[in-house]
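Complex shown without one protein chain; remaining protein chains in place.
The block that comes next holds subunit A.
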Amino acid sequence: MPSDLDLQIEQLIRCEPISEEQVKRLCLKAREILIEEGNVQVVDSPVTICGDIHGQFWDLMELFKVGGPCPSTSYLFMGDFVDRGFYSVETFLLLLAYKVRYPERITLIRGNHESRQITQVYGFYDECQRKYGSANVWRYCCEVFDYLALGAIVDGTVFCVHGGLSPNLTGIDQIRAIDRKQEVPHDGPMCDLLWSDPDDIQGWGLSPRGAGFLFGGDITKAFVHNNALSLIARAHQLAMEGYKLMFERTIVTVWSAPNYCYRCGNVASILELDENLAQEYKVFQHAPADVRSIPAKRPPAEYFL
């Protein structure tokens, strides 16, 4: 299996999809590994924390140039591997292959896009149909999504989650009690962890996204204090400068998809934590435009003349 997997990794690194049968086996193997992980996966420093990728494969390659290749650099990806970009399939399968090949060197947690309902609307389902001619690969991947951890904690003090906090969860122990192996619910604490956003308000507010909550600096600082944390790292929102610190550096948004949707003009970043948990933000731009990086035009939709 390892040599087979190494070949698959080589293929995926060239941005070539592997076969449906290979996807099926890879996903089964990944589930065996992920099922052993806790809802809040324990991770040791040093580690490089990354935000949303959204199928921007060539920009993921830029990320590995800046942060160092896997497995020599230890990585933690905070979800949203798929949707929006044109290479969600290759992006997710590469990260999954790395997880199976080097399980102790890469951690993947769930984003709000790792969901059947969201991927049907925001592009991953359509991409699977286009590249494989059926929904099977999409289904195999969605089954893997159900096993992804909801969060991670580095050296017991840096809490990582895709979205943010929940009014139903004051302690990290309560997150451990959730039954995570399911489709992301449309409300409740598991949904909130993947959908909420920090905001300049007091207390809690309903999110304009239609799921999750807005939470203010008071809530953030209380959570950090009550759980003896030094930082909350999260993703989920575009940061034009690649990262955004808020509430006196108690929470940071890390965003790793440069020039989001191939048009936002933002830069991206990764957060490197060394063995003393000192933070270094490395900012990077989108991959240089060449014939491989951005399709000449969006794959033609059938409905326009």
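Going forward, contacts are C-beta pairs under 8 Å (C-beta built on N, C-alpha and C of every residue); 3 or more make two chains touch, one makes a residue touch a chain; residues count from 1.
Definition applied: contacts and distances are computed from a predicted model.
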Which of "RCC1-like G exchanging factor-like protein", "Origin recognition complex subunit 2", "CBS domain-containing protein" or "ER membrane protein complex subunit 1" matches, in UniProt, the chain that is not displayed: "CBS domain-containing protein"
Contacting the left-out chain: of A:24, A:116, A:131 or A:221, that is A:116
Based on the whole complex, identify which of A:58, A:147, A:195 or A:243 touches the chain you can't see. A:195
Among A:24, A:105, A:131 or A:209, choose the residue that contacts the chain missing from this document, as touch is defined above. A:209
Touching the unshown chain, subunit A contributes residues 52, 83-84, 112-113, 116-118, 120-123, 126, 179, 181-187, 195, 197, 205-211, 237-239, 255, 260-261, 263-264, 301, 303-305
